[in-house]
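Right, one structure below, let's go through it.
All protein chains but one are shown in place.
Chains here go by letter, A and B, matching the order in which they are written, and residues are numbered from 1 within each.
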Amino acid sequence: MSVKYIPVQWNNNKWKYNAVMLASVFAYLWIFIFVTPDLMSNEGRINGAVHNARAFGSCAFLMLSVILCIGPLARLDNRFLPLLYNRRHFGVMTAFVAITHASYIINWYFAFSPSNKYEALLFSNTSYGQLSGFPFEVFGIFALFCLVILAATSHDFWLKFLTPRIWKRIHYLIYAAYISVVAHVGLGILQDQQNHTFTVIFILAAIVVATLHVMAALHEKKHGDPLAAESGDWVKVCETTDMQEGYAKIAQLTAKERVAIFLHEGKLSAISNACAHQNGPLGEGKIIRCLVTCPWHGFQYDVTNGSSPAPFTEKVPTYNLKVEGNTILVDRHANEPGTYVEPVPLNIQGAAA
Amino acid sequence: MDQAQAIFFAFQIWCSIGALIALFFLTIGIDRIDEDAQGAYVFRLLLIPAILLIWPLVLWRWFILETERDAWPNRHRPPRHAHFWVAIALAVFIPVIILVSLSVRQTWPVDFEPQKLSLLEERKS
Partner (left out) sequence: MIEKKPPFFVGYLGIPKALKGFLLKLSLLIFAGFIAGAVLAGATQDDPGQAGFRFDYGRQTVTGVLETTPYPLLYVTEGNERIKEGRTMMLSGQGKTPIMANLPKLEGKQVKVSGIILKRGELDMLQVAGGNRGIEDLSREGQIPSSEPLGRWELQGEICDGKCLAGAMNPGRGLAHKACANLCLLADIPPVFVSSNPVQGEEFLLVAGPDGGPFPRELYHYVGQFLELEANLERRGDLLVLIVDPDHIKAIK
């Protein structure tokens, strides 16, 4: 939020969130590294470096799968929104776990040689012309770069500096990274394994991720915000009877721009649906203590002028609106962020108070 | 090997340029383009890794903000429709990659007995 940047912002729920996630990750690594060697009845012992690399690698894969489930789950059922709240911290943890996996590999398979180990990683296997024996390491390298870029740009400074739009586009790399990780595992360890337990876990996780995203996309197609169809300056958004005190109705003005019309104390105001912070859907939030509150991270705005209360300085565009009969119309040309617009009374019968 | 060396060298150069840009951006640039950064210093260390990696983007945004070319409407137009294509990509690539991976898996020829083809042939070269 505006006011001076600090390295990491904390609050009670973030502590709880991180506690659950860290406990899960530590439990995973601890059990994998220290407990499972005694559970195996193997004749030989797997090298520590390889065992640890597998622990961290499989953990990073699981973490990434969980992270990728959060978005579509929150779309399908907003009880999952609290998981979205601090997803970035979990993402940064994932990047660190993945880096640890990579360093175990690099300092084991590519060490002990007079060659530079990073160069060795690139030149040792160059069988790019075949699937079996393909240098699957490159998929891991690509995914790792993506994860590091995402983690490194996770501070709120980057959202403001790059704009949420560019930041989001960069963070879409997570999907490329995941597909790449699937290829990394598929053409790597999956080729060798004779026991198929991990193979099954891996395939299930990847299929769940893909399925949830398809479900969320279909949900968006079916139940997504309606497109305001009219071509003139004033476009119809909804009926007055649709409005509910403290909540909003959303309409798409263009493919990229959405407006949220709020009913607050019996009056209508229209602001951009995209939060200034991360472009969260303001219209899916609600008014708390006279302020529109974003469902993602709780950024707040005065509904009449789209400005955050002092000392915060975030602003979103506002829209002029009018009521004709039972229809609410909005001027498709947004006002500059922070512009005051006189709320329009909703004195129509049938509106829910 | 030469290619690997070249790639690694290029990466080092890339990051070195990034380090130089980080130096200027974090000491001079950031105060000019973001008032929230004024007087805040510790968080700047967290920005270094990203600048090393995506410095061309940093330079471009720095230029846009310095020259006040930033168009405010763009800050409120998220690329939400892209998710549809993401879902399609995941739904296509993930099953295909898994199927391909499973199909190229080999089975150890446990039952194959070595066959002697001839008695003589000793290669002379």
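In this text, contacts are C-beta pairs under 8 Å (C-beta built on N, C-alpha and C of every residue); 3 or more make two chains touch, one makes a residue touch a chain.
Note that the structure is predicted; figures quoted are calculated from it, not measured.
Trainee: Considering the complete complex, identify which of A:23, A:218 or A:255 is in touch with the unshown chain.
Mentor: In the full complex, the listed residue that touches the missing chain is A:23.
Trainee: Touching the hidden chain in the complete assembly: which of A:103, A:211 or A:244 does that?
Mentor: Of the listed residues, the one touching the omitted chain is A:244.
Trainee: Would you write out the residues of chain B that touch the absent chain, in ascending order?
Mentor: Where chain B meets the chain not shown: residues 106-123, 125.
Trainee: Just checking the interface: what residues of chain A touch the absent partner chain?
Mentor: Residues of chain A in touch with the missing chain: 11-14, 20-21, 23-25, 27-33, 35-37, 39-40, 42-47, 50-51, 54-55, 58-59, 62, 66, 78-83, 85-86, 108-115, 120-121, 124-125, 127, 129-130, 132-133, 135-137, 187-189, 191-195, 197-198, 201, 241-242, 244, 247, 285-286, 288, 293, 295, 297-298, 352.
Going forward, only the chains that are shown with their structure count from here on.
Trainee: What whole-number Å value describes the gap between the mean CA coordinates of chain A and chain B?
Mentor: Averaging C-alpha atoms per chain gives centres 18 Å apart.
Trainee: Once bound in the complex, which stretches of chain B touch chain A?
Mentor: 1, 3-5, 7-8, 33-40, 42-43, 45-47, 49-50, 53-54, 57, 61, 65, 70, 72-84, 86-91, 93-95, 97-98, 100-102, 104-106
Trainee: What residues on chain A touch chain B, complex-wise?
Mentor: 2-7, 115-116, 118-123, 131-132, 145, 148-149, 151-153, 155, 157-158, 160-166, 168-170, 172, 175, 178-179, 182-183, 186-187, 190-191, 203, 206-207, 209-211, 213-214, 216-217, 220-221, 255-257, 272-274, 276, 279, 313, 316-317, 334, 336-337
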